[in-house]
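As you look at this complex, bear in mind that one protein chain is not there, while each of the others sits in place.
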Amino acid sequence: MEDHEAQELEFWRKLDEEGMSRSQMLKRSVAAAAGLTVLSSPGLAWARERGIRIAPPLKGKLVSPTEMLAEAKKEGGLNVIALPPDWANYGQIISTFQSKYKIAVNSADPDDSSAQENQAVQSLKGDPRAPDAVDDGPAFAIQGTVQGLFAKYFNTNFSTIPRFMKDTRGYWTGDYYGAISIGYNAGIISTPPTSFADLLKPMYKGQVALNGSPLTAGSAVAGVFAAALSNGGSLNDVGPGIDWFAKLKAAGNWIPVDASPQTVASGQTPIVIDWDYLNLAYGPEFPAAKWKTVIPADGVYGAYYCQAINATAPHPWTARLWNEFLYSDQGQLLWLKGYSHPARFQDLSTRKVIPKALLAALPPAALYAKIKFASNGQQTAAKNLIAQQWPAKMGA
Amino acid sequence: MSRRRIAPSAFVWLLLAAAYFLVPLIATFLFSLRSNQTGKCCTLHAYGWVFHNGQFWQTLRLSAELALETIVISLAIFVPTVYWVHLKVPRLRVVIGFLALIPFVVPPIVLVVGLLNLYKGTPSWFYAQPWGFLATAYVILAFPYMFFSLDAGFRAIDVHTLTEASQSLGASWPTTLLRVVVPNIRTAALAGSFLALAIVMGEFTIASLAAFKTFPIELEYVNETQAYPAAAATLLSFGITWAAMLSLLFIGRKRGQRAPFLAGAR
Partner (left out) sequence: MHGALRPDGVSGRRRLSLAWLGTVPFFAYALMFLFLPAGEVLVGAFKGAHGGWSTTNLRELVHQPYIGAYKTSIEVSGVTALLGGATGLAIAYAAIREGTPRWIRSILTTFSGVAANFGGIPLAFAWIATIGTLGIVTTFLKNQLGFNMYQHGFTLFSKTGVEIVYMYFQIPLMVLVIAPAIDGLRREWREAAANLGANSWQFWRHVALPVLMPSILGSVILLFGNAFAAYATAYALTSGTVNLVPVVIGAYYTGNVFNNPHLGQALALGMFVVLAVMMVIYIPLQRRAARWAR
């Protein structure tokens, strides 16, 4: 047994001897040491015998999968939030989880934003409807951590997640990333655009749209970043990106409407700058639109989303089981099937476990080689600049 | 000389109105008939998708019940209040009218966060149920529309004379209110009820943040993820709400009676 496991058994014996209350025990365990987990397999069995409700572990590998599943089943379900079924294949991820573990998943508010997810964690605290886990943009994952909304958890595959895509203290982990792409309707567009520079050409008059406004939508901010990279800017300076959009508007190519399935299918927005996983998903979803996707050659910008577990989750064990599932090979490949790059992509491809068909459905890996991610500081600076300049330069 | 034919100017206005309101609906209809495979007419596949979507009907039922509840509570609170204000404290009319603007100004997101925080500790039969928490919030949302409708309605009748006449005939306050006043403001109450119904069938933010699954939430979801079924769902919801309004109208109108005026009251 490892050192800390021995210490834990000590705990349990003390509990039995001294007749400590559960809350006292928890307080003690928290005070004991940061790395000390509350239980281990023998301790778990011991506690279960005595009918004590146990808190889940800090590290996934300290509990066997069967035990985790058994504890999760007792809780009776999982609450997730802000997971649209057609966003990076979440629909299939949820249904696979349900059928594999026979645990019901309640998927609420698929259109919620990261801000609303964090808000739900706070507003619904103590309510059985509170979300167990969130899928936040990085800025909100960081903010949520500062606000104490999330629990620390190191899943079994934590070490294979790239360092820049996780919180080393365990509060959140990047789950999947994508790059900004140009999607277009091959039935309406005769000459496909391949770069941001292309989009400025007069043949695309009134045809280029964004998925929302950069003041509210993460993908639109990413669009500005990518445009900046193509127009002489950098991750530190998105001014050229805003200027590029101003040029697009001056050329008459920009159409301010918010791209949606209806505008894509109807042809109102024949070209959409959006995440690759969203644009790629439109293809099979709306065959009428003959939708194709390219990664622009002159500006490859990427961003990832983050998984975090609610510190006051109504189903703590199931939340961690969900986390384990998402970061297992099976979960990661399901994300890949949704055209997004899972966080453990490097690890998966090194071990050659990715089916060729999945890889073939994505744009060539060579294009992704140039991908750039912005740090939190760069994102904040960019957002402030956008807030100042976008309404004036792009306003109607 | 009572006209038995429609006035020409009236005809023109109504024709323009019909064009303005119906053409976008026709456009949506034509779009909803398109096939997902070819993008061209004509198939009912989108409607089939909606009909077979269990969530669509479940959430529709929930929202309809919530709407009814909201209307009943709103009328129970606002009709007596506006009546009393018109009768006894006319100065408060302006005050309440001012307050009625608050729901417009407080963004629903602020209202719902405030409500969730304030009422977190209440029993779960109120807080965790749409019949409690959500209906309460919807009454507040309906408040401006109810107030201004009822206000206009009470303005159009002579409250003092009606009340005095009724009371001089020996009627108590409840009788006066229910059997004399209410029938005279029926149009206004109905208008307010229509608006309340429409609000509940269209309200998204509060239900979303309070994690309830109502009809507008389902519609929004369909709009965000589907193309042609979204148009079909839009039209279906429009048609269903319209039918609900028509039934409200029939409920509010007694058989064979037109909107009554008290003869000689003016």
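Per-chain numbering from 1; labels A and B assigned in written order.
In this section, a contact is a pair of C-beta atoms (placed from the backbone, for glycine too) under 8 Å apart; a residue touches a chain by one contact, two chains touch by 3 or more.
In this text, all values refer to a predicted model and were calculated from it rather than measured experimentally.
Q: Over the whole complex, note the residues of chain A touching the chain we left out.
A: Here the touching residues of chain A are 113-116, 119, 137, 139-140, 143, 206, 209-210, 212-218, 220-221, 255-258, 260, 262-263, 266-268, 383, 386-388, 391-392, 394-396.
Q: Since one chain isn't shown, list which residues of chain B touch it in the complete complex.
A: Listed in rising order, the touching residues are 1-7, 9-11, 13-14, 17, 20-21, 23-28, 30-31, 77-78, 80-81, 84-85, 88-92, 94, 96-99, 101-107, 109-115, 117-118, 136-137, 139-140, 143-145, 148-149, 151-153, 155-158, 160-161, 185, 187-188, 190-191, 194-195, 197-199, 201-202, 204, 219-220, 223-224, 230-231, 234, 238, 241-242, 245-246, 248-249, 258-259, 261, 265-266.
Keep in mind that, in the parts below, only the chains that are shown with their structure count from here on.
Q: Using the touch rule from the top, collect the residues of chain A that touch chain B in their complex.
A: Touching chain B: residues 81, 84-86, 108-112, 116, 119-120, 123-129, 187, 260-262, 264-267, 286-289 of chain A.
Q: Please give the residue numbers of chain B that touch chain A in the complex, ascending.
A: Where chain B meets chain A, its residues are 31, 34-40, 113, 116-117, 120, 124, 127-128, 208-211, 213, 217, 220-221, 223-228, 230-231.
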